[in-house]
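Only one structure is covered here, and it is reproduced in the block below.
Every protein chain except one is present and positioned as in the full complex.
Residue numbering begins at 1 within each chain, and the chains themselves are lettered A, B, C, D and E in the order written.
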Amino acid sequence: MPRLTEYKDMSPRAKAVVEGIAAGRGIDPAEINNVWKALARHPGVMEQFAAEMKEAFAPGKLDPLTKELVYLAVSIANQCDYCIASHGTMARKKGMTDEIQEEFMKVVLAAQKGNKMAVAYRVPVDKAFEET
Amino acid sequence: MPRLTEYKDMSPRAKAVVEGIAAGRGIDPAEINNVWKALARHPGVMEQFAAEMKEAFAPGKLDPLTKELVYLAVSIANQCDYCIASHGTMARKKGMTDEIQEEFMKVVLAAQKGNKMAVAYRVPVDKAFEET
Amino acid sequence: MPRLTEYKDMSPRAKAVVEGIAAGRGIDPAEINNVWKALARHPGVMEQFAAEMKEAFAPGKLDPLTKELVYLAVSIANQCDYCIASHGTMARKKGMTDEIQEEFMKVVLAAQKGNKMAVAYRVPVDKAFEET
Amino acid sequence: MPRLTEYKDMSPRAKAVVEGIAAGRGIDPAEINNVWKALARHPGVMEQFAAEMKEAFAPGKLDPLTKELVYLAVSIANQCDYCIASHGTMARKKGMTDEIQEEFMKVVLAAQKGNKMAVAYRVPVDKAFEET
Amino acid sequence: MPRLTEYKDMSPRAKAVVEGIAAGRGIDPAEINNVWKALARHPGVMEQFAAEMKEAFAPGKLDPLTKELVYLAVSIANQCDYCIASHGTMARKKGMTDEIQEEFMKVVLAAQKGNKMAVAYRVPVDKAFEET
Partner (left out) sequence: MPRLTEYKDMSPRAKAVVEGIAAGRGIDPAEINNVWKALARHPGVMEQFAAEMKEAFAPGKLDPLTKELVYLAVSIANQCDYCIASHGTMARKKGMTDEIQEEFMKVVLAAQKGNKMAVAYRVPVDKAFEET
């Protein structure tokens, strides 16, 4: 079992990170999810990743569901089970219905196949794509 | 150099696929991009992928730009240079500004890091995520 | 440019490896392909890999073309351009026609998609598959 | 736990797919393996993948065991546990003995190493391999 | 469950490999870790890997902890849970404190991100880097 540290047993630096996340989500810090309990022993890594996630999901031009789908697409391509489970859950909370998920999966799978095709057939990049 | 077949030299089956794609994009079949010229010697693979791409990008709940971003996210995670060049170009045609691209990259890079973290720290999936 | 060492400039240990490979293929050692010219500065790595390749491709139950296709399948999944180019060439020398290549690509692409599906849908392994 | 749908609870479209696969394998649709129970909520994805698998494994120039080994090679390179378990089982059913499996693994592992070597040493593709 | 063969049930060839490893580590052959119990049915693969590991970890210019960290870095990038668990344990035995692990993780995660950035932005290699 990986070493998970519960909120009450975390260092002050780790607690501060968890409190910031919990406040943003409107949950109790004790209910924080496992990835943060695992990172707690490395507060430097934890602070950096929390800041990065906050910035990545800050309000902007892309809506929250689109951002979750992009995160989920990367996680599927990388085959990260934890990330698929956690961001799949978040995507559903942000509006991913079964219908949207099926559309999303079709694009992910087409990309997966297109990626390997381009590589297997050693396709040179078109000049028209080089400008951009 | 990989064997690229120009439109005029393709078999009737390959030509039919290219004509379908060209019609959909409003371009001349002779201007089709390289991936289709590379696939032309395997018409069965070509027909299947063309059908799959058509279905993946068919009008639905997700808008065209979101679909391109999902495709691009998978291509970056998989490190497919051709796919990044081609779908990056298409994403820009469908509305990806520099500002949107920066937001998108922040999510992709956070996911990239989150994926490896979850794996490196061997984080068990939370019960709350297992239901979904 | 990566440091490639021509046969005539290699150390005696590296020359010995190249001569063994060249003899097996019935070619002149000076015509050895680039991967060996690149490895020449690390004779320990070179000797180990040459031995491993010799054993992997030694006559056995699987015929030479099947072994090349397995090697090629791994190289496509891993997206190694050099390996796709070199083992694609060798596969053709050992009997891979365009028809066989298309059949092969269909299996590779189905696998590619099946792999990502199993992961994305978080499919648990069936009991019937656990015994084996 | 991922949402698995038992055959009896599937939609008519999903049932039709399962019945086709079960008929091909000579099994009861209720004994279908988990990947199809997981896909059942997305019948469009399911139909597409079933058609693709059917075509990939249709009788052709390559024998059924070779196709399973190619599928398995991709699954090992991609590290898909479900796919290794399921297609490993199928490969054994189609004739993979322990001796064949050892030969196969030697090729897979040599490829794995060769792939990373070619990339680490930044080996340029030989002209002789570019023509093909 | 994968087929694990206990030491007492192994073939003479497999036993010899395990005895060599156990002697090097100062443990009882019966306490050998699972990877060797899994490989036991393929003594050729086993012998080759044991020789390779012995050479990789032979005394040299790089100290034992550095080698474990390099092994661990590859295992995290490749997302191999078994390897992260086993070589993480070995790294700790060879001196990896929590402080060192945090430093190590920062480099691994920066590399992870840097890798995807270089690919996503399609960065051409600088001339100064080509010479080396």
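The working rule: contacts are C-beta pairs under 8 Å (C-beta built on N, C-alpha and C of every residue); 3 or more make two chains touch, one makes a residue touch a chain.
The shown structure was predicted, so the numbers you read here are calculated from the model rather than taken from an experiment.
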{"item": "Positions on subunit C where the hidden chain makes contact", "value": "41-42, 44-45, 48-49, 78-80"}
{"item": "Interface with the undisplayed chain - residues on subunit B", "value": "79, 98, 101-102, 105-106, 109"}
{"item": "In subunit E, positions touching the absent partner", "value": "1-2, 4, 33-35, 38-39, 45, 49, 52-53, 55-57, 60-62, 66-67, 69-71, 73-78, 80-83, 85-89, 92, 97, 99-100, 103-104, 106-119, 121-126, 128-130, 132"}
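As a working rule, only the chains that are shown with their structure count from here on.
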{"item": "Third chains touching both subunit C and subunit B", "value": "A, D, E"}
{"item": "Chain pair with the higher count of C-beta pairs in contact (B-E, A-D)", "value": "B-E"}
{"item": "Centre distance in Å when subunit A and subunit C are each reduced to the mean of their C-alpha atoms", "value": "35"}
{"item": "Junction residues of subunit C - those touching two or more other chains", "value": "1, 52, 55, 76-77, 79, 81, 85, 105-106, 108-109, 112-113, 115-117, 119, 122, 130, 132"}
{"item": "Pairwise touch network: line, ring, star, complete, or other", "value": "complete"}
